[in-house]
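What follows is a short report on a single structure.
The complex appears here without one of its protein chains, the remainder shown in place.
Think of it as A and B in the order they're written, each chain with its own count starting at 1.
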Amino acid sequence: MRLFLPLLVTFLCGILMILHFFVPHRPISTLGDGLTEWYMIVASAAIFLGSANLIQVHVHRISTKARNWQYSPVVLGGFAAMMVAGLVWGLEENRPFDYMFQNMVVPMGATMFSLLAFFVASAAFRAFRASNWRATLLLTSAFIVMLGRVPLGGLIWKRIPEISEWMMQVPNMAGQRAVMIGAALGVVSTSLRMIFGIERSYLGGTD
Amino acid sequence: MKAALHIFLIPLLCAAAAAECSFVLTTDAEDMPDDDGGRIRLEWTVDPTVEPPDSLVLERAAPDGTWEALASVAPIDGRYSDDGLENGRTYTYRLVPYSLGVPGEPGPEAEAVPEVKWLHSGRIGMLVITVVLSVIILGYIEAGKRGKNLYVRRIAGLNAVEDAVGRATEMGRPVLYIPGIMDMDDIQTIASMVILGRVARKAAEYGASLLVPTCRSVVMSVSQEVVKEAYLQTGRPDAFRRENITYLTDDQFGYAAGVDGLMVRQRPAAIFLLGTFYAESLILAETGKSVGAIQIAGTAMVSQIPFFIAACDYTLIGEELYAASAYLSREPKLLGSLKGQDAAKLMIMVILVLGVLGASIGQWWEPAGRVAEFLRNLTHVE
Partner (left out) sequence: MRKLLEKLDKVDRRIIYLLMALSVFLPLALRLNYPIPVGSGPSRDLFDTIDSLPAGSVVLMSYDYDPSTMPELQPMAVALTQHLFSRGHRILAMAFWPQGASLSQEALTAVGDSLGAVQYRDWVNLGYTVGAGVSIVRMGSSIRAVYPQDRDGTPCDSIPMLRHVQNLRDIDLVICLSAGDPGIHAWVMMAHDRFGVPVGGGCTAVSAPEFYTYLGTGQMVGLLGGLKGAADYETMVREGRENTPAGLATPGMAAQSIAHLVIMGFIVIGNITYLILHRRGRGEAR
């Protein structure tokens, strides 16, 4: 029974959503629309689950003085500050929430993203080695695309941006499509396994 | 004087023009295609050479023949959807231009009958393909159940799962499992949960500590259940630590920062990056590399695969991620679905080759062009 009910729900919802794509007639259309609305409600409720777990885990860490517990008050403090500012003064411009968002969340997020530049450089240095003809081909195309994506490439030779665009639109696209078609079939197969209850390990049960 | 003349003359000229022909050139009404009925789609065009009125009023004929106003719209080309209508009844519409509150010459009338459809006409081809794909995959699953011997090629990344967990156990360091940054409605996250069950079972067998930081709260709940079940199955429920499976944040780079911190502090010996990843993929993989962990990554996000190949020891590419469940369990039913997937791929390849050949040869030989056109219609979705 513990597994039967979730499997039944998965089967009914899966079949209904497939039918919803092909059949515009009622009651399929209304049931499909209803399910999408339920999903939105459940997805919104998940934020409470996350917040509760966040508080629970960090309070536990502080109370048991677990390893690196000193970071936990910072997490809880930041969480409380943003929540109180939003609830008390609202989300409009020039309010405390907006101030913290613009002056703390925005620069911190941008900092994390900008780390990518450094990691790309070190990964490229380590991984881009002309060890065989295929790696050399990859290296050459990477050079052309990198030059083609900046104004300097066009200044060196005006055809570089065109060649770069061609590489993106033809060989790149061919490879992308191949992986995408394979992955899409994987999605179809996994979905069928789940709808028909063949794959059930995601429910925490035996597979 | 000139301005005053304009003020008086323009409305007069407009009125004269309106008396001859309407500002509205065409009005089209049709049943909204492929819907659940009760809806008519209206489109109209206006004469750009005539001075526009203040507004247009869309009117619908009532059963007694009188006109009732539906909406006031801007005096430009436009469209409108009239909802909540009775299926099978004929509805008539027209647009009336209004200037200074005075109605002008109404535009042409248009009528339509709302109808309900049982099948979306633009998706019949896709329905056929879906049924055929499902039959192929389910057929192979049935063959697998009946014990047919099914060969699956070796996938190095999945063979390395056991070694990676064993290495972490020997080194006395934890195993870090990152299930991507998407929610449970993403099929890659579900595939990742399946592999997590296997990794957790190995970790439980070997007694290694397993950390699962998640980016979504629902993923955290599912992960806790999956790992708990794995520990139960291996007879080690006492070793299960719920607090090791935590929610960090929904924020993409906030999550990346949190996981990076975890890597640097806990120094895991094995890291699994399996699921949906975006720009944070390299940030995570490079940090993992810097702490000396053995890394197994897998995603169907094509733009992130190169980063994983550059920074990780093993990478599952695209569909290999979905194959993991069958590959690791070796269960005949699941292996059957993998074979079905391959057969479906073959079918798509045949359609692609036929389509390309048909379209190319069709330039000179018409029947081939018709084959290409048929295949294009079959695979086209509206």
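Note that contacts are C-beta pairs under 8 Å (C-beta built on N, C-alpha and C of every residue); 3 or more make two chains touch, one makes a residue touch a chain.
Computed from a predicted model, the values in this text were never measured in an experiment.
K.L.:
Which listed residue (B:Y206, B:Y278 or B:F374) would be found touching the missing chain in the intact complex?
P.N.:
Residue touching the absent chain, from the options given: B:Y278.
K.L.:
Consider the whole complex, including the chain that is not shown, and state which of B:V73, B:V113 or B:A239 touches that chain.
P.N.:
B:V73
K.L.:
Would you indicate which residue among A:V57, A:L116 or A:M194 is in contact with the undisplayed chain?
P.N.:
In the full complex, the listed residue that touches the missing chain is A:L116.
K.L.:
Which of these touches the unseen chain: B:T92, B:T130 or B:Q252?
P.N.:
Selected residue, touching the omitted chain: B:Q252.
K.L.:
Residue-wise, where is subunit B in contact with the chain that is not depicted?
P.N.:
Considering the whole complex, subunit B reaches the absent chain at 41, 71, 73-74, 76-81, 83, 181-182, 185-186, 250-253, 276, 278-279, 290, 301-304, 381-382.
K.L.:
Counting contacts across the full complex, list the positions on subunit A that touch the omitted chain.
P.N.:
Answer for subunit A: residues 21, 29, 33, 36-37, 39-40, 43-44, 91-93, 98, 101, 105-110, 112-114, 116-118, 120-122, 124-126, 128-131, 139, 142-143, 146-147, 149-152, 154-155, 161-162, 165, 168-169, 172-173, 176-177, 180 touch the chain left out.
Criterion: only the chains that are shown with their structure count from here on.
K.L.:
With chain centres taken as the means of their Cα atoms, state the distance from subunit A to subunit B in Å.
P.N.:
Each chain reduced to its C-alpha mean, subunit A and subunit B end up 13 Å apart.
K.L.:
Mind pulling up the subunit A residues that touch subunit B in the complex?
P.N.:
18, 21-26, 29-30, 39, 43, 46-47, 49-51, 53-54, 57, 60, 67-68, 71, 108-109, 112-113, 115-116, 119-120, 122-124, 126-128, 175-176, 179-183, 185-194, 196, 198-199, 201-207
K.L.:
Considering only the defined contacts, which subunit B positions touch subunit A in the complex?
P.N.:
Listed in rising order, the residues of subunit B that touch subunit A are 34-37, 116-120, 123, 126-127, 130, 133-134, 137-138, 141, 183, 185, 187, 190-191, 193-194, 197, 216-218, 220-222, 225-226, 228-229, 233, 243, 246-251, 253-254, 256-257, 261, 265, 279, 282-283, 285-286, 300, 302, 305, 307, 309-311, 317-319, 321-323, 325, 329, 331, 333-334, 337-338, 340-341, 344-345, 348.
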